[in-house]
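Every protein chain but one is kept in place in this view of the complex.
On to chain A.
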Amino acid sequence: MTEEVVVDQLVDAELAYKIQQFYFREAEMLDDGHFADWLEIFEEDLFYFAPLRTNRLRRQAALSIGREGEAAYFDETKESLAWRIRRYDSGMAWAEDPPSRTRHLISNVTARWASPTELRVRSAFLVYRNRLQTETDIYSGGRTDIIRVREDGSFGVARREILFDINVLMAKNLSTFF
């Protein structure tokens, strides 16, 4: 990276465009069911985390998002995600057989420099899942990623925090990724 990097400053238009395309390609991989390819967007030391959200009195609002080390929707490494993906390939993962239809919509992307080689990128998602005949789930939430910009300019997600906009999960499971 030759350009001057200012931490917390929004990235320039070209990099913003590349990040957006990176997310759109990620969404395509998930919706096409190419989970093994999807896994490759992550760095080896990945932390993939989706905390629980509880209703708290306003004066205790700081506690409304679960912390690391507590029960969570996802608390994953690259290895544990690989484990989940291998399950789908077993041919006996009945909860996704026949597979659901999903559409991952990604928007509200803001990318800032977190360090000279890392970006902090926030985005919003709306994931639609339609399953079997009429089962329909909508998962809404936001993501905060730490994305490493590699020497060759490609991206690797090192950390992803997913914040679902829910208290009780209004679906019978989380069998897609976000």
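Quick notes on this one:
Simple rule for what comes next: contacts are C-beta pairs under 8 Å (C-beta built on N, C-alpha and C of every residue); 3 or more make two chains touch, one makes a residue touch a chain; residues count from 1.
As a working rule, contacts and distances are computed from a predicted model.
The listed options are "3-phenylpropionate/trans-cinnamate dioxygenase alpha subunit", "Tripartite tricarboxylate transporter TctA", "Succinate dehydrogenase hydrophobic membrane anchor subunit" or "Peptide/nickel transport system permease protein", and the UniProt record of the chain not shown names that protein "3-phenylpropionate/trans-cinnamate dioxygenase alpha subunit".
Touch with the chain that is not drawn comes from one residue among A:16, A:52, A:124 or A:158, which is A:52.
Taking the complete complex into account, A:73 is the one of A:35, A:73 or A:125 that touches the chain left out. Taking the complete complex into account, residues 51-52, 54-57, 60, 63, 66-67, 69-76, 80, 83-84, 86-88, 90-96, 135, 167-175 of chain A touch the chain not shown.
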